[in-house]
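What follows is a single structure, written as structure tokens, with notes after it.
Heads up, one of the protein chains got dropped from this complex, but the rest are sitting where they should.
By written order: A, B and C. Residues from 1 in each chain.
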């Protein structure tokens, strides 16, 4: 089974961004979305640390050490960028001005629940801005590998881990394709090249519904 | 009876400001405090509209139209001045960082209550920043004419008007002198030149206690 | 760039779609930050039953400038939410006052810091908060309070608005704003609290990127329409000294 690599997963989701959207990118694969060529669409990338209007990650030697995205990577700024502090940055988030937040996750449920802050049996966790974003953004998109390293499904009927927020995920990109939580299962919006419906179903812990 | 004029009342209170204090000056006579020569003391004047570190009112022709104090007068800025918006300005106030606020008032009570936002029978009122300042500044000083235009006392046992805050005033400058609310009456800290204790008592609606 | 421009050619066009019944916030503290030009356009536009949010109802000084008091006189206002519903000098009678006394306009009197914080809360997605301000006063009568760490606080709710009319010094095409000195006052908070922020700008609109990202006072996220103020006498209260001197 082939499928998409990490940048392709990010590119596929970035294709869904609509002209004029304000987009928040979380740590990990989601940060790759700001590398995607979005053509003539006007997309404003917001990072939780108060950077509004950033662009691609810069190569070593060209980076500005004072400027990082949510993943701690040194990014560039687009014309019209602005900087705010953390309270104003999360004010933008909580007041519903983020059109979409793209996050990584451990698990996504067919109900739209997702879990990305605490592993089973773990003491403490890593919430970061995920709960604020999940509760308040207009849309939540998730990017994750379709299965764990042990091959267990991460798209499930119900989350087994403590959730980050309930019923909020509307679109999921994995290495196998693009899926939409649909209550009883996941609607298949698109399968990655070389991935069959049956192979995707086998790797999924909930029914797949033909898109 | 002679006594102090408005600038002298302001000057007298400004003499009480201690080195390093952050001082908020309200509308009316209090704004005259920033005209007072305070010698080598380092006083930072804060205005409710977010101006931190201003100085004397500027004469016409020298003023900057973008810069006003709480009274809407065009003031100067001292070196080290900074501008914040209204929420941050009142954050400074509510978090207790104002060492003293100087306000005008209609009435002051021996209990430290004062009233400065609503006249008898008036519909609505003019609160401005007075309630925030009165509730949160470290000290509240009041400057007011000792009596109304009709000659009725404004230093009273109890306020007759709706209060701005209770039990907060510690020092009062009037045209007759400097007084401190002391529970049962007002302690006389100083009488203006030409003002006798008896004359001041006659003009006061609460016992005066020899300082 | 796919998005349409934020720059509007004139004030009339910029306020044209403000509907009857809208909650409109007006920036400004004394002159600086006050949207005189947009307010004049709103007077001409004629929207009715407005809720007007500002520090004062205006009209305390001569010469009169376009303000909430004029909107009240023009029959456009249902309610004001202000820190002053009377003048600071009790002998001044506001244009607003007779309408208020006759019950033709409603008023909510809010301490200035609480007003700023309620706007900020709306802009920050905070629905309610506690404040020490006004506890023990007439304004707190019958309202919910809570003792936290031994001190009594009053519950206050966010104050969202439909439209913010503000004035700024400079803007770029992305809508990023800079205010000069005490012009800042309530302006950024009202923009944060508003669904649509309309700005009269003193300087010509700069290209995106011309304002240092570290020196933006209000990010373009909060700004939807920009109207450059024409020179006096067409533009009101132009602060360029040479124009005022004419």
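For this structure, a couple of remarks:
The definition used in the following text is that contacts are C-beta pairs under 8 Å (C-beta built on N, C-alpha and C of every residue); 3 or more make two chains touch, one makes a residue touch a chain.
Being a predicted model, the structure only gives us computed values, none of them experimental.
Set against the missing chain, the residues A:80, A:129 or A:205 yield one that touches it, A:129. Touching the missing chain, out of B:93, B:144 or B:173, is residue B:93. The residue touching the chain not shown here, chosen from B:44, B:130 or B:178, is B:44. Mapped onto subunit C, the footprint of the missing chain covers residues 117, 121, 124-132, 146, 148-149, 151, 153, 157, 178-181, 184, 213-215, 217. Take subunit A: the residues that touch the chain left off the picture are 27-28, 47-51, 64-68, 72, 77, 83-87, 89-90, 93-94, 118-119, 122-132, 135-136, 162-166.
Where subunit B meets the chain that is not shown, the touching residues are 19-20, 22, 40-42, 44, 46, 52-53, 77-84, 87-88, 90-97, 136.
Everything that follows uses one rule, which is that only the chains that are shown with their structure count from here on.
If touching chains are joined by edges, the resulting network of the protein chains shown is an open path. Among the remaining chains, B is positioned farthest from subunit A, on the basis of C-alpha centroids. Annotation: 55 Å between the Cα-based centres of subunit A and subunit B. Rounded to a whole number, the gap between the C-alpha centres of subunit B and subunit C is 28 angstrom. Counting partners per residue, subunit B has no residue that reaches two or more other chains. Across the assembly, subunit C contributes 120 as residues in contact with two or more other chains.
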